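One protein chain is absent from this view; the other protein chains keep their places.
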Amino acid sequence: MTTETPDRIEDLAGPSGFGDLYARVQRFYAHQMQLFDLHDADGWAATFTEDAVFSVPTLDEPVRGRPGLVANVLRNRRRQEDGGEQHRHWIGMLDVRTGADGVLHTRCYALVHATPRGGDSRLLRVCVMEDELVRDGGEWQTRRRVVTRDDLA
Amino acid sequence: MTTETPDRIEDLAGPSGFGDLYARVQRFYAHQMQLFDLHDADGWAATFTEDAVFSVPTLDEPVRGRPGLVANVLRNRRRQEDGGEQHRHWIGMLDVRTGADGVLHTRCYALVHATPRGGDSRLLRVCVMEDELVRDGGEWQTRRRVVTRDDLA
Partner (left out) sequence: MTTETPDRIEDLAGPSGFGDLYARVQRFYAHQMQLFDLHDADGWAATFTEDAVFSVPTLDEPVRGRPGLVANVLRNRRRQEDGGEQHRHWIGMLDVRTGADGVLHTRCYALVHATPRGGDSRLLRVCVMEDELVRDGGEWQTRRRVVTRDDLA
């Protein structure tokens, strides 16, 4: 049954408390971003739900489902290999609030740092990332992501 | 009664523990910085105590109290709109220690990233931020902030 009332964060956190919830979400993002930067397409896609919707301004339309997410990682790998650059995705300023039915809404900033082999690192991109996270047996997964870029705002 | 002896972090944290305290402070800063970057003047000012003192090198003298804080946000909004840039404030390397009477002293790094519309993002500023936080019915508030800029050091 779908309810319209947001859960309280305390209810979503459960007996282990807000600190546990927040730490697990931070670690989830750390792990998810590392998998992306390692071009681990399957590992990264598995951090999303099967039917996840992923919207970023660089894609003409939202990606829906894991096969599309896998293809996204592979395309990024190809681009970085062609360009000889290593990208690092960096999440911060993580705010969280609860929706209904156990959904956690997050809003955070995302940076991309790029480094060419033998060259100078640079700040490539500044983004805002909004996720809906759901729990699958203890582990969080992203079921919906909307990324906006400051340069395209 | 004012005491001179610092509280133990365990006492300040209470039964929910250090993890809960640290996570709540992280989320507090995430929320506070997002409000500033959204130019939500009243929302941002409400994350400070009524009599907060706010010292940054770009102001000739410290701001005292919420009306001054609101004015600070509005001035920043105007500047960014004039310049056509989006700023993002980013906190990290958050260290915490306790003072007396339930005060939490924090020391962290603060970055500002700037992005012009259609242009390249850049690292605008590197700062050190020192706060005194107090709790107002469960929620933290800043009662004193001192920011120093590395370029002006």
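When the chains are written out, they are named A and B in that same order, and each has its own residue count from 1.
The rule is simple: a contact is a pair of C-beta atoms (placed from the backbone, for glycine too) under 8 Å apart; a residue touches a chain by one contact, two chains touch by 3 or more.
Please read these numbers as outputs of a predicted model, since none were measured by experiment.
Participant: If the missing chain were put back, which residues of chain A would it touch?
Facilitator: Residues of chain A in touch with the missing chain: 16-24, 26-27, 29-31, 33-34, 86, 88-92, 113, 115-123.
Participant: So that we can see where the missing chain sits, which residues of chain B does it touch?
Facilitator: 17-23, 92-96, 107-109, 111, 123-126, 150-153
In this section, only the chains that are shown with their structure count from here on.
Participant: Just how far, in Å, is the C-alpha centre of chain B from the one of chain A?
Facilitator: 25
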